[in-house]
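Reviewing the structure listed below.
Only one protein chain is missing; all other protein chains are in place.
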Amino acid sequence: MRGQKRFAWLMATPTIIALIALGIVPLGWMIWTAFQSFPPNPANPPQFIGMRNFVDLADDPQFFGSLRTTAIVLVFSLSLQLVLGFLLALALYSIERGRGLIVSLLLIPTAIAPIVAGIVWWMLFNARFGAINSFLVQFFGIDPVNWTIEMPTALIAIIVAVVWQWTPFVAIILLGGLTTIPRDVLDAARIDGASGWRVLRYIIVPLMRPFFLVVGLLMIIEIVRLYELPFFITQGGPGNETVVAGVYLFKLAFSFFDLGRASMMSVFLVIALSLVAALYMRLVADRRMTVN
Amino acid sequence: MSVLTLKNIAKSFGATEVIKGIDLRIDEGEFVVFVGPSGCGKSTLLRLISGLEQADAGEIILDSEIVNDHTPFERGIAMVFQSYALYPHMTVAENMGFPLKMVKEKPHAIAEKVNAAAKTLQIDQLLDRRPDQLSGGQKQRVAMGRTIVRDPTLFLFDEPLSNLDADLRIEMRVEIEKLHKRLKATMIYVTHDQVEAMTLADRIVVLRDGVIEQIGAPLDLYDNPVNKFVASFLGSPKINFLSARVVDVGEGAATLSLRNGARFVVPMPTGDVKKDDALTIGVRPEDFAISGGDFSIPFDLELQEQLGPVSYLHGSSNGEKIVAEHRVRGKILKETASTLGVNSARIHVFDTSGRSVRHGRKGQET
Partner (left out) sequence: MTSQKIKKNRSRRIVRSSRWRRLKNRFVSSWPWVVISGFLIFALFPVYWIVLVAFRPRGDIFQYPAALLPTNLTLDNIRFVWFGSPTNEPVIGFLGNSLLISVVASVIALSFGVCCAYALGRFRIGGSFLSMWILSQRFLPPIALVVPLFLMFRQLGLLDTHLGLILIYSVFTIPIVVWLMMGYVQSAPRELEEAAYVDGAGYWTAFVRIALPVLKPGLSVAAVFTFIFIWNEYVLAFQLAGNKVATITVYLPRLRSAIAELYGEIAAASLLSVLPAIVFAGVMQRFLVRGLAFGGLK
């Protein structure tokens, strides 16, 4: 028995060391740099400035602007992803043939690199050479829309891209949830007089609650880390209207070289994401949440 | 309570024909049990009646109305599933009240009916629990409660007791019987369990490969099976089959001989039987006796299973397997049981196609 524990620890140690070295150490480093000021020349050592970065960040309208933009994207994308994803999941659930092939095709957007997704939608939304304007002009006779350089269309473009990339994933997770509902239970509901949409409302939706929560939390994390799509589609414009948290963090760190303030912002993001993650863990660990 | 008529019902899943033209009439208040080997289409037939599946052909008539296109609910049918199919996120009370909520009953009326049903099923102290806090037997009662609150015209049960242990099975079986007596409702019940079939049914429907082999009262099927399949399906241990040959055909009786040469005369219709025909005789285990009978067969005892009041003697006769029932306590010697006596009046006779040409108890009754 002793040997067993020792063996197990030996097996886990490399991972633990690696995660500490490149997971925990940077975190500590980040907290340390969050209280430093970095001179423009990397040869000069950073200086401890206490809470100055925090105060600066708290005073920074662009920081709050980026949070606000992220929040807007989050609210719209998440609702669309959950509603459309659930609709798609229900559709996939009710077909018998060809599900594997369809799901593979639907998952392509999720499997594509975010940077490529950004490129694709940047091309599609291009005012002159993009497919969307071409479609609008040719079929509806609408004047071309300057999608990516005007508000609110720039934000809409980003939301469309996010929805495009992640809705299939949401749908597949929810489909996995649907398949855990015993067929007998659905049959029983029909026998008991629940019509199609009442089965949905009284049986399916309540039983899917844990799956909605889990996939919702995963999506929150995805959207908080959003960088590539806005970076490529709008480059933050017009003005700073589409600068989301990730884009602003990059700007702080690598355009303004204000590494101290960027670290402070990272600390903020890590804390926010950890809260989301903790919620997720609670959910997953709570066995009663899973449908048996 | 209602009359159910099935007219030439057929159902296929893709290319496989699962139900192949079923005609059946079930009277008001009748308790009908479907039995048959696994995969013969019992559940499918039940689901067709309930409206969970659509029939490809034929008519399903409730009272005098064709209900093929009606939803399960419009048919006014209640169903108990093998898995109980309780709603995991609802309490017992909510589970039982769900059908009433669906017809927009007032909350207090729902509560009243649920309480009444819970009392009769002795689950009134469980009303606030969720299904995952219930034992198998309790879940079973809740599932039944959910069906009775809505006062349905027809009850369907798909192997409702098969997930329970032996004691609970008996208890719930009696419960269902009482329920039937009290509600006088029409019930259709699918089971694998012979005892359930024999004890509960007014009539048993034996299915094989999507067709009805025979319909009848339990003892009638037991005594007068129309073919070898039905004969072997009912009765435990199974009926024994021995090959025989026709030696002589007389008026209303034939002389048969067994492999060992034993000859005996059986009264039977002789229209289709000729001399030298190969036949099969069927003898139920309880129709053997160590001494007595009007002819006997050699027996090679291999094993005696003692169950208390009876014991089963496993062995063979001229290479054909035999199980005989023995109603005397105690170990029996191989030599003592070297022959088994048979009462020729009680044997079943089947022709080469398996069709019954003579039923076992006929002679006795006359």
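Read from first to last, the chains carry the letters A and B; within each, the first residue is number 1.
Note that a contact is a pair of C-beta atoms (placed from the backbone, for glycine too) under 8 Å apart; a residue touches a chain by one contact, two chains touch by 3 or more.
Values in this document were obtained by computation on a predicted structure and should not be read as measured data.
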Fill in the blank from the handout: By the document's definition of touch, the residue of A:L82, A:V120, A:I204 or A:V243 touching the omitted chain is A:V120
Problem - Among A:V75, A:M151, A:V205 or A:I221, residue touching the chain not depicted - result: A:I221
Fill in the blank from the handout: In the full complex, subunit A touches the hidden chain through residues 3-5, 7-12, 14-16, 18-19, 21-23, 25-27, 29-30, 33, 42, 84, 87-88, 90-92, 94-95, 100, 102-117, 119-121, 123-124, 128-131, 133-135, 137-138, 144, 164, 167-169, 171-173, 175-177, 179-180, 196, 211, 214-215, 218, 221, 224-225, 227-228, 232, 246, 249-250, 253-254, 259, 262-263, 266, 269-270, 273-274, 276-278, 280-281, 284-285, 290
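Criterion: only the chains that are shown with their structure count from here on.
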Practice task
State the interface residues of subunit A toward subunit B in the complex, per the touch definition above.
Solution key: 182, 184-185, 187-195, 198, 202-203, 206-207, 288, 291-292
Handout entry: In the complex with subunit A, residue positions of subunit B that touch it
Key = 47, 50-52, 71-73, 77-79, 81-89, 98-99, 101-103, 132, 146, 150
